[in-house]
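A single protein chain has been omitted; all remaining protein chains appear in their positions.
Chain naming follows the written order as A and B, and within any one chain the residues start at number 1.
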Amino acid sequence: MKKRKNGGISTTLATATCALLGTTPVSPVCAQEIDKWDFDTSLLYYGEDNERVQDASVAVLATRNFVDDRYLALGLTVDALTGATPSGAITQPVAQTFTRPSGKSTYTTPANELPLDDTFRDTRVAMTANWQQPLGRLYTFNAGASASKEFDYTHIGLNARIARDFNQRNTTISAGIALARDDIDAVGGAPVPLSPMLDVGDLANRMTTQSKDVFDVVVGVSQVLGRNTVMQLNYSYSDASGYLTDPYKIISVVDGITGNVVTRPLTPGIDGPSHEFLFESRPDDRVKQSFYGQVKHFMHGKVLDASYRYMSDDWEIESHTLDLRLRWPLGDEHYLEPHLRYYTQTEADFYTVSLVDGQMLPAYASNDYRLGNFDGITAGVKYGWKTGNGHDLSVRLELYQQRGDIPANLLVGNQAGTVSYPDLDAVIAQFSYRF
Amino acid sequence: MLLSPSSAIDSERPPRVKPNARDVELARHGKFWRVTFPAMGSPCELLLDTDDRSEVQALAGIATAEAWRIEDKFSRYISGNIVDRINTAAGTSVEVDPETAGLIDFAGLLYRLSDRRFDITSGALRKAWTFDGSDRLPDRAAVRRILRQVGWHRVDWASPVLTMPSGMQIDFGGIGKEYAVDKVAGLVREQTSSPCLVNFGGDLAVTGPPGRQDSWQVGRESLQGSTALPVGLIQLRSGALATSGDTRRYLLKDGIRYGHILDPTTGWPVDGAPASVTVAADSCVQAGMLCTLAMLRGAEAEAMLADEGVQYWCLRA
Partner (left out) sequence: MARWKTCVASLLAIACSTGCTSLGVEPWDRDILAKDEMQLVTDPLEVATDDHIYFSKEASSGGRGFGGGGCGCN
C-alpha cells in the first residue's frame, strides 16, 4: 500500500479509460485502508521557568473503526508533575515561613522572593472512552466516559452528543451534554475558606473530602462554505458547583498603611507560619458561557486553521482567545506548521492581592494568578512527516508566556513597588507518532 | 458491503438469460437505500445516500437498464448480439458500432501493455482448464491445440472492421463488468447529486463520499473466502475499487498449486500469481485492468503495482 512514482502503464490506462468511457474522472481516487486499531501516541514535556511546574506526560489514543461508521476510541494519559507554583502569598523584604499543606512541617521563602509552594509532586492517570455510531440516516450519536485519578483528586465524567446532517451533509448541527463529578481529597484536608494558616500539627480548620459537579452543554453547527472551506460555530454553557476553591492557595494579610504582611506571634517550641495568611475562598458556583468559531481554509495545498473563542462567566472574567495555525506542506510527505495563540483575560471580581488586617473579610478572595488580569502568548512550530511505512510523525516546540498586570486599586501601601504579577514562561515540547 | 473477489480473466459464468430472473429489489440499508439486482453473473447493488424513495426508484430504473443493456450487448451467451456475430462470422469481416470499437481498441491496448497476456481471444482455454481444487491437469497436447485459436495478433482489427480467423472467439468478460460499473456510475452522477456506490460483484465505483467526512466502507474478504469476517476495511471517498482473484479456484498436483490465472502465451496458469489483488483507482475500469495486469505478472504483481504508484492490497495463499 504505497503511493508516489508515476507508472507508465497506469498513465496510459488512465488516458485510454477516458477515451473508452467518454468522460474524465470527476474526482481522483481517495481510498484508505482502515487498520484494526489506529494508535496516536505522544510524549510531552511542559516546563516552566524558575523551577515552577514541570510535567512529563505520555498519552495513547487507540481508535477502532467498525463497519457502518461505528467507532470506538480509548485514551490513556499518564502525567508526572513536579515543581512549585505561586502560593498566593506576596513577596516580602523579609523571609516568610509557611506551614505545608500537609500540616506536618514548614518551608521558608527567602526575602524578596515570590513564595512558591513546592510540594507539588503528583502522578495523574486519566482515561477516556468514546463510542460513536450513526442513528438512522442523518444522525450520529456519540457517548463517552472519562475518569482520572491523582493523589488528591478524583474525576468521573459522562458525556453524550448527537449530531444531525442537513443540506446534503454540508451542514451539521450538534448538541451535547457532559456531567462530571470531582472529589478533592486535599493533602491534610481542605481548609475552611478564609481560615488562617495554622501551626504545624494543628488541623483544626481542615475539612473532609470536598466535591464539585460540572454540567456542560455545547450546541454547534459546522458548515461547508465551499470546496476549500469549512467552518464550525459553538456555544457552550458550563455550570460548576460545589467546592471550587483551590485548597492550597493562600492570601497574605497586610497592614493597611504599609502594605506589608502582618507578622504572626510564634508559639514557643512549635513551628508555624511567620506571618498571617488566610486560605483563599471562591464562590461555590460558577457559570461560564463561551462562543467558539473555527474556520479551516485550504489554499494551494496550505491549510489555514483559525479559531476564536469568547468566554465570560459570572465571576466577571472575560477572555478572548485567538488561535492561528498554517500547515505548510514541504513536498508530499513533510509539512511545517507555525502556530500562534493569543489569549487575554480580565480578573475575577474577587481577585485580590492581599487582605487588609482589621478590615471585614470579603466573602470571596483569591490571589490565584490564573484568576488575574493577564495576556498569554504561545508561539511555536510543528514539523511533521510521513515515514516510509505510512505512519505519521511530528514534533512541536512552543513557548508560552504569561504577562499580567495587577490593577492599581488592588495594591496597598508600598506594594506597588514590591508586588507584581507572577509572569510565566514555559516551554511545550511534544513528540507524536501515529500508527 | 463486502467486496468479494471476482475473476476477471476466465469468468466461466453460468449462462443467465432468463428475463424473469431480472428482479430489482429496493430496501433500506442502514443510512442508505439499497437497490439489488443480478447482472453479468454477479449480484449487483447500488447504495444511495438519499431519503427520496422516488429518486431511488428512478435511479434503479436507469442503472438496471444500463447494466442489462451492456450485458445483453456483450455477453457471449446471447445469440445475435455483436459478440455472437463476431464469433460466428467464420472468417468474414464484421463492422462494429462505436461502443464496441471502443472496447476493442481498449482491449488491443491492454494486449500491448500486458506483453500479449491480456487477450480477449483467450476464452477458448477454459475448455481445457477446470479449476475445481482437484489434481486433474489438462493434457498438454490439448492445450497446444487450443492455443492455435488464441492470440489477438491473429485478428485483423481496422476500426470499425474486425476480421477474425474461423474458430476463434472473443470475450469481453475481462472488461465488461468494470465498464458497466463506470457507465452506471456516470449515469447516476448525471441524474443526482446524492452520493452513490455502484457495486457489481465486488467491482465498484462511488460518485462521491456520503457526508463530508464519511466514506464508503468496503470490507476485504479473507483468504479463506469467509464472508463473515472481512480481513480489512477500505474507506473509499471517491474513485473506484476492483478486485481480481478467486482463492477457491485452483488445481493442486504433486504439491504444486495451479492458480486460475491463465497465460494465453503458454496456455498454462501464471506462475506465482497472488490469490487476490485489489486496486484503488480513479475509475473501475482502471482499477480492474491494473488488477488483471498485476495478476498476469505472477510473482512480480506487487512490484509492478508499486512501480505504478497505485494503492493496492495483495493476498497470497
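Convention: contacts are C-beta pairs under 8 Å (C-beta built on N, C-alpha and C of every residue); 3 or more make two chains touch, one makes a residue touch a chain.
Worth saying up front: this structure is predicted, and the values here are computed from it rather than measured.
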item	value
Residue of A:I162, A:V192 or A:V303 touching the missing chain in the full complex	A:V303
Selected from A:A16, A:A348 or A:A365 as touching the chain missing from the view	A:A348
Identified contact with the non-displayed chain, of A:Q168, A:S241 or A:S420	A:Q168
Candidates A:S10, A:N65, A:S236 or A:N367 - the one touching the absent chain	A:S236
Residue ranges of chain B at the interface with the undisplayed chain	49, 189, 193-195, 207-210, 212-213, 215, 237-238
Missing-chain contacts mapped onto chain A	26-28, 30, 40-42, 44, 46, 53, 57, 59, 61, 73, 75, 77, 81, 85, 120, 124, 126, 146-148, 150, 152-153, 155, 157, 159, 166-171, 173, 176, 178, 180, 182, 184, 214, 216, 218-219, 221-228, 230, 232-236, 238, 246, 248, 288-292, 294, 296, 298, 303, 305, 307, 309, 311, 313, 315, 317, 319, 321, 327, 335, 343, 345, 348, 370-371, 376, 394, 396, 400, 402, 424, 426, 428, 430, 432
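Just so we're on the same page, only the chains that are shown with their structure count from here on.
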item	value
Computed distance of Cα centres, chain B from chain A, in Å	54
Chain B contact footprint on chain A (complex, rising order)	1-7, 9-10, 12-14, 16-17, 19-21, 23, 25-36, 65, 67-69, 134, 136-138, 165, 168-170, 172, 224, 230
Contact footprint of chain A on chain B as seen in their complex	30-32, 49, 51, 102-103, 105-106, 109, 113, 179, 182-183, 186, 189, 193-194, 207-212, 214-215, 217, 219, 230, 232-241, 280-283, 285-287, 289-290, 293, 304, 306-313
